[in-house]
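As you look at this complex, bear in mind that one protein chain is not there, while each of the others sits in place.
Chains here go by letter, A, B and C, matching the order in which they are written, and residues are numbered from 1 within each.
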Amino acid sequence: MKRKICVVVTARPSYARIKTALEAIRAHSDLELQLVVAASAVLERYGDALKYIKADGFDVKSTVFMVLEGENLVTSAKSTGLGMMELATVFDNLKPDMVITIADRYETLATAAAASYMNIPLVHMQGGEVTGSIDEKVRHAVTKLADYHFTCTEIASERVKKMGEHPEHVYTTGCPSIDIAASVLKAPELNFDPFLKYGGVGAPVNLKDGYVVVLQHPVTTEYELSRKHIIETLYGVKDADLATLWFWPNVDAGSDGTSKGIRSFRESERPGNFHFFKNMEASDFLKLLCNSKAIIGNSSVAIRECSFLGVPAVNIGTRQSGRERGKNVIDVDYDRAEILAAIREHIAGGKRKRSNIYGDGNAGVRIAELLSKVELHFDKKLAY
Amino acid sequence: MKRKICVVVTARPSYARIKTALEAIRAHSDLELQLVVAASAVLERYGDALKYIKADGFDVKSTVFMVLEGENLVTSAKSTGLGMMELATVFDNLKPDMVITIADRYETLATAAAASYMNIPLVHMQGGEVTGSIDEKVRHAVTKLADYHFTCTEIASERVKKMGEHPEHVYTTGCPSIDIAASVLKAPELNFDPFLKYGGVGAPVNLKDGYVVVLQHPVTTEYELSRKHIIETLYGVKDADLATLWFWPNVDAGSDGTSKGIRSFRESERPGNFHFFKNMEASDFLKLLCNSKAIIGNSSVAIRECSFLGVPAVNIGTRQSGRERGKNVIDVDYDRAEILAAIREHIAGGKRKRSNIYGDGNAGVRIAELLSKVELHFDKKLAY
Amino acid sequence: MKRKICVVVTARPSYARIKTALEAIRAHSDLELQLVVAASAVLERYGDALKYIKADGFDVKSTVFMVLEGENLVTSAKSTGLGMMELATVFDNLKPDMVITIADRYETLATAAAASYMNIPLVHMQGGEVTGSIDEKVRHAVTKLADYHFTCTEIASERVKKMGEHPEHVYTTGCPSIDIAASVLKAPELNFDPFLKYGGVGAPVNLKDGYVVVLQHPVTTEYELSRKHIIETLYGVKDADLATLWFWPNVDAGSDGTSKGIRSFRESERPGNFHFFKNMEASDFLKLLCNSKAIIGNSSVAIRECSFLGVPAVNIGTRQSGRERGKNVIDVDYDRAEILAAIREHIAGGKRKRSNIYGDGNAGVRIAELLSKVELHFDKKLAY
Partner (left out) sequence: MKRKICVVVTARPSYARIKTALEAIRAHSDLELQLVVAASAVLERYGDALKYIKADGFDVKSTVFMVLEGENLVTSAKSTGLGMMELATVFDNLKPDMVITIADRYETLATAAAASYMNIPLVHMQGGEVTGSIDEKVRHAVTKLADYHFTCTEIASERVKKMGEHPEHVYTTGCPSIDIAASVLKAPELNFDPFLKYGGVGAPVNLKDGYVVVLQHPVTTEYELSRKHIIETLYGVKDADLATLWFWPNVDAGSDGTSKGIRSFRESERPGNFHFFKNMEASDFLKLLCNSKAIIGNSSVAIRECSFLGVPAVNIGTRQSGRERGKNVIDVDYDRAEILAAIREHIAGGKRKRSNIYGDGNAGVRIAELLSKVELHFDKKLAY
């Protein structure tokens, strides 16, 4: 009988970080994929990952609405609780042999806790990394609930072991998102018109003479400040006077502040060379980055995929602090002038040296193989 | 303005482990106590801690029903999710400056996650210990969510630090339950009639010639086995042929198996020298232990309070494995013969040497003092 | 394409009232049955209807734990809310063409509201009846949410229409439970040993010289009184000095009071001619009734199936007040003496005249046929 592997995808970015593993699980003769799509991944407002998942031909076993309106700290907690309740019902009906939870989003804990409590062997992907904000707490809490750890980097694996996890259950698989980056790198030319294909807000901008990409999320522990922060970035980028492709942040406490900042900037500045997108297929997004002058903001894509691709990155503020990085990153504060200076330095410097720290492009297949081979267990003890 | 300290009590045993701290918080001039009683602590079937809490004169700010029927793994997960949702509402209305979560019960994670997500500085009591079952996962996951760690033993503090918590936020306070044990030790004589005061099932048994106390909980990762396990204990104790005071287990996945084992034993054996209690005030229970020949089962009381009191303990199975212990404990397997042998060895050996590993009797006051002094923060990073 | 008919069964008694309709739906060439089992129907403690449903060969699409512990008024409300949330997810994944909700249990409203809000045409079975307690409010509220009404009696249909429902959507189908009674009536001899087949508590009693059956539920609007009420019944029946088969009540706010009354009676009286059952397959239960001297308590079975079967019934208290009844019922108050007198009157009078008020034995097939034929709609307005 095939091992039933239940994967819960709860957000657009998480899908990109698991997609090649999903493909490899589906293709594996000893595995059966049980895909559950929940939280912001089923909401149009946050990029409707479900649409892309279906377009990619995946069979979805269950969808769960679980995000409360309010986008604040209270509703993050409640959404997670609601998700835990509903996912328990889903797992009870699907009876998976293993559950996979991805990364460190607030609702990731719902998947992890439901599976752990139900004695279903739990795999955590992307543990052992260090960043700022609530993600940091959630990520390590999930590590303590998980039975297997599939990390992206060697240092992450070391940290997971130091936290008391048994070395034989810690595997450095690399990140499946790098698999997509690797295939993009084989044919990196921009072979689609982003404005035609994805619409967005604002007139099309001229991409011929180079452009930058911006993606900045609110930081949950700095909730009140998200509007102030985005304003610095908006003006820093405006000062650079480049064609700018700006991506809307995903759902999180504080994104309302971010959204408002962007809206008021648009109203008051009416920036002619800015275009705003809601989201983009992962591979298209990476192609766009490959051909850009730089990525600006606080997205982990800038640190992870862009290190592999060699795309210059201006990383703003605390959100990625602590995360391992390649040579492609300049770190700056929430400061218009610092942001502008870093953009200029990157524009002057051109492409950066590529790095394999986050994976070699074969994570998906490696993960599926592990899932078919590891001995099933759900009882563990601190290693010390 | 006083610091508002919100304590969530979710079970009868947790109350005993926080009671002297609650008293010290209430008495502290710089602190305001916000007491929330939830989960099995509001259910008559599990000892109705709420009744005792009110009898002790505490003002309860909010009560929350959150335990789902079924007593299985699915319902544990769902109860926790439900609790997370409702406690978020409670915290949103009470606006505490700090939240305290106790130990490692499945629903403890609800308190911890709700507070963490809401950026409320979180204190975890009794982290860093090592045991078996889902408690182990929950305990360390809560450590990773918590901002302050008030541990019971030095070794526990060391483990918390090794897991990557910053040493300046780790305090070895000792366990408040030892405070109660310390005051019991000052006047240990059995000054009440347990049958009159607490009723229970079965005829009164003769306590004059010595008696043993039994308390055995189901082990969640061994769900299916709980009935088999309790049967071994029932017959092991029966073979010892001593007056026996048996305490009903608290709510948990699997307790139905335990309950059924006890009921079928009672029906078939009609044991004349067994008396069954649902629960008892913490200090009365400790007095009963002080005057007993031994405690048998898998309760942590046998390891913790009884090490301080010097009461001989027969610890059965995996539930307490990994927990630090004094000289008072003999560990045995789920095996009728082993259990009987250990009881006989203890009966022959008499009282054991007392130990302070779990506290010196001043934990409550020490905790209140720390709560009034520590600098408030809710953002942290792995120490390595 | 077949019409997908989703039926939500939430309790042991509801299953008996829908079973022949389920069979007819399953057998119908234009219908596809989507069976969901939830609430107390998945709990062992309340008869584990799920086990019987599976034994009857039904394919269960989803099971949902949704009953909160506490068995009080707060937890009834919360269980219903939880059910509404989870059933919405279930319906969203199953995408039924119609949903069927049964009768008037507190959690029935969860099914009804979830379906109505989701614009899924809703069929209500057993509307238009009049009884006491919260059931009364729930039943008529569900009528106002439902798009089709399949009632048991002509008077019920009249009431539904008077409440403002459009006559063309009101059908007097009869109750499927009468279908089972009709088939039992074809072979009414007691062809099984109830003690061997169902176990239960207490020694077997002698059925040869006649026996009575008792089934008394707590009344939710008289929550505090449930213990007092059951005591009157226990002693009234005891006074009759007949072999007695007593059935445990189903889950409801107050059943704890009822349970306690029964337990304390057993402890103090140790009644030799009482045997206690948890539950029984519907057809076995009806056979038992067919061969009994009388049914005592406040179960609707006494009013409904027993009118068809002609079994004498002593109906106690307010729970069934207002419900149409045949000649087989004597109504009494919660009063030991009245109960005894009515039992004696029945014993003297023997079997009663049969009545078809609750159905003719063909409800199941009639219902399936209607489900395949009615035009789908979910928008309605008060008829006046």
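The rule is short, and it goes like this: a residue touches a chain if its C-beta (ideal position, glycine included) is under 8 Å from a C-beta of that chain, and two chains touch if they have at least 3 such contacts.
In this text the structure is predicted, and so the values were computed from the model without any measurement.
Taking every chain of the complex into account, the omitted one touches A, B, C. The residue touching the chain not shown here, chosen from A:Asp256, A:Asp284, A:Asp335 or A:Asp360, is A:Asp256.
Only one of C:Ile5, C:Ala39, C:Ile53 or C:Ala88 touches the chain withheld from this view, namely C:Ala88.
Among C:Thr20, C:Gln34 or C:Ser76, only C:Ser76 touches the chain left out of the display. Of B:Thr63, B:Ser264 or B:Ser283, it is B:Thr63 that touches the chain left out of the display.
Against the chain not displayed here, chain C makes contact via residues 73-74, 76-78, 80-89, 91-92, 106, 109-110, 113-114, 116-119, 130, 132-134, 136-138, 140-145, 159, 162-164, 220-221, 223, 253, 321-322, 378-382, 384. For chain A, the residues in touch with the chain missing from this view are 40, 42-45, 65-70, 74-75, 78, 82, 251, 256. Seen across the whole complex, the unshown chain contacts chain B at 62-65, 82, 85-86, 88-89, 92-93.
Operating definition for what follows: only the chains that are shown with their structure count from here on.
Averaging Cα atoms per chain gives one point for each, and the point farthest from that of chain C is the centre of A. Centre-to-centre, using mean CA coordinates, chain A is 51 Å away from chain C.
Touching two or more other chains at once are residues 82, 85-86, 88-89, 92 of chain A.
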